[in-house]
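Quick one: structure below, then a few questions.
Of the protein chains in this complex, one is absent; all others appear in place.
Here is chain A:
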Amino acid sequence: MTLEILGITVLGVFLFGYIIVASIDFGAGFFNAFSVVTGKEHILTRVIQRYLSPVWEVTNVFLVFFFVGMVGFFPKTAYYYGSTLLVPASIATILLAIRGAYYAFTIYGGLKYRRYTILYGLTGLFIPASLSIVLVISEGGFVTIRNGGPELDYWVLFTSPLSWSIVVLSLTSVLYISAVFLTWYAQKAKDYNAANLLRKYALAWAGPAIITASGIIVEMRTHNPEHYERLLDLWWLFGLSVLFFAGTVYLLWRRIAYGFAFVLLAGQFTAAFLAYGISHYPYLLYPYLTIYDSFTNKAMATALVTAFIAGLCLLIPSLYLLLKLFLFNKDYVQGNRNDHV
């Protein structure tokens, strides 16, 4: 394995981690707001907050880790993506900031208003939409080099069916991932009302999620034929992904083994993410930037990998402790403890 591949794998793992934990977070905010609007707040709010409170900060770190690592391993991405993403990334940052601060203000500060809860839920939909623009741009065709610098063509971006498909995909998968996870969590909390409601949401979003995902592959055929060819070569990974998807839906339908259903869901997204990532190789920004011509010097790459391994030795036990104390702590999950500062 070359250092380039190792670098992009590390970043891929963190991006994937962010997609999963942030989806749970964004979706939870949306379902919470939805329950306020539909008068089902009493069913959902408690279980959602009990999960989110100890981990909301950690979610944010996954994102920071990804973009800092990206610039570290591939400094040229700062030039290409930094120059083009000013507007979408700034909007995402502002929404993330409002969201994070508001969450702390309500949970720790006791500031609770209906309209804020709804606003909070809506930001959870706008953030994935604005972040997914990065994936759209990486397909090529939206950035032109003008006057010696890359520029984003907003008109092409907003009129492209591909960009809208990816935005819709990000929304449906956020809601689907979140609903499946929370179903499992509510079941563990012995909160059967919440589990039943969330199960319905999960089943409702399963169809749209898989349809939009398949739609992207079709879009790719006209947008980026080279990428499309590579995607087809990996048909078996997509097949595996669909199989996992069917398993999750079956288990939810039969109301059994929600934990295993979430594992299958993770498998579904891992397979799809891997297939997408591998077929994207070697481009970071088609056709300007590959992982080879943007890679940092060898000394820095070695230093970063060393720091990464040392960092993991600290992080993994700490994350394990966090999960053990909250996610896998029966008393905490079931709400028998209230140890909150």
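The criterion applied here is as follows: contacts are C-beta pairs under 8 Å (C-beta built on N, C-alpha and C of every residue); 3 or more make two chains touch, one makes a residue touch a chain; residues count from 1.
As a convention for this text, contacts and distances are computed from a predicted model.
Student: Tell me the UniProt name of the left-out chain, picking from "Multicomponent Na+:H+ antiporter subunit A", "Light-independent protochlorophyllide reductase subunit N", "Electron transfer flavoprotein subunit alpha" or "Cytochrome ubiquinol oxidase subunit I".
Tutor: UniProt lists the chain left out of the view as "Cytochrome ubiquinol oxidase subunit I".
Student: With respect to the chain omitted from the figure, which of A:13, A:61 or A:203 is a touching residue?
Tutor: Within the whole complex, the residue contacting the unshown chain is A:61.
Student: For chain A, enumerate the residues touching the unshown chain of the complex.
Tutor: Counting only chain A, the missing chain is touched by 53-55, 57-58, 60-61, 63-65, 67-69, 71-73, 75-76, 78-83, 85-87, 89-91, 93-94, 96-98, 100-105, 108-111, 146-149, 296-297, 299-300, 303-304, 307-308, 311, 314-315, 318-319, 321-322, 325-326, 332, 337, 339-341.
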